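Please read the structure below before turning to the comments.
Note that one protein chain of the assembly has been removed; the remaining protein chains are unaltered in position.
Then we have chain A:
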Amino acid sequence: MKGNEVIGEAAVYAGCRYFFGYPITPQSELVAYMAKRLPEVGGCFLQAESEISAINMVYGAASAGVRVMTSSSSPGFSLKQEGISYLAGAELPAVIVNIARGGPGLGNIQPSQADYFQVTKGGGHGDYYTPVLAPSSLQEIVSLTREAFRIADEYRTPVILLGDGMLGQMMEPVEFEDEKPLPKVREKKWATTGTKGDGPPKTITSLDLNDTQLEIRNNTLQQKYAAIKEKEVRVDEYLLDDAAYAIVAYGTVARIARTAIDRARKKGIAVGLIRPVSLWPFPATIISEYSSVLKAILTVEMSAGQMIEDVRLAVEGKAPVFFYGRTGGVIPTVDEILQQIDRLTEEVAI
């Protein structure tokens, strides 16, 4: 299965029965997969007239209390930001997939990690965050898609699943049976399904014209984000026990970095990998702890340097932080990263 199709099947496995999509490369296989798959399981797929409509259909479906998903790629994801802000403000659970591509503007259709700022810093207007999960293999897509729906339901929040064109297009064998099915959707008493049999009318809105009331509402959101930060940090650590150096990388780049690390180890360089799996909440504490014992840290991204800002904030100057990035859809090679590891050891030696 292609990565995009794995997301679709993983969503079905997680109990998602509603999908509102719009074509954009390199995520279109997911839309096509859902169009075929959801009717087979009694769900509903609908192709919207735009990404904007798709995310607002998600808002409507989430209002009715079901597990629902939409997907896009960078330019289309930008169009969804208004809707994501509304979902966050109205506290509606949904999963939004971004199979990112080169930007800015129309950019190209090659893999990129240049949407990091957008997905981890809110993205739309207002004080909000969305949990962001970044798988680096197709098997991990299965477990993180499930997690995305769990987090969305548990905290009543939109959750972003972030991949890139490479992850979406690549093929790998995956096992679904290893994953425990997500429990059925808990009864959502807040859902607007008609009041029949359940008391006074319910309202779903993000509006509060009273400033004090809105501040109370916003503080409640912030408390929720604090709880997510405490409980939902995910990070993958590789060969860090004896490491003098560490690479911080996520998603596709983390796979390449891992191979480079294996080769560096053969050359006798003690380097490991810190792979943030949740980009928000960012694994700042873990990076902070390692930075006290590391000689240097290298951040590798398919961007001009976005996650490195969070890495530097976490490190707080306790170790030098270097950066290597490729942009425009260019994927860094193992050799390039290996060279960077060499550079790291030289720079620190001076």
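Operating definition for what follows: a contact is a pair of C-beta atoms (placed from the backbone, for glycine too) under 8 Å apart; a residue touches a chain by one contact, two chains touch by 3 or more; residues count from 1.
Rule of thumb we're sticking to: contacts and distances are computed from a predicted model.
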| item | value |
| --- | --- |
| Listed names "2-oxoglutarate ferredoxin oxidoreductase subunit beta", "ABC transporter ATP-binding protein", "Acetolactate synthase small subunit" or "Peptide/nickel transport system permease protein", matching UniProt entry of the absent chain | "2-oxoglutarate ferredoxin oxidoreductase subunit beta" |
| Hidden partner chain, touching residue among A:A64, A:L214 or A:V235 | A:A64 |
| Residue of A:S28, A:N108 or A:T192 in touch with the missing chain, whole complex considered | A:T192 |
| Chain not shown: contacting residue from A:L30, A:A90 or A:A264 | A:A90 |
| Residues of chain A (touch criterion as defined above) contacting the omitted chain | 18, 20, 44, 46, 48-50, 52-54, 56-66, 68, 82-83, 86, 90, 192-197, 201-207, 209 |
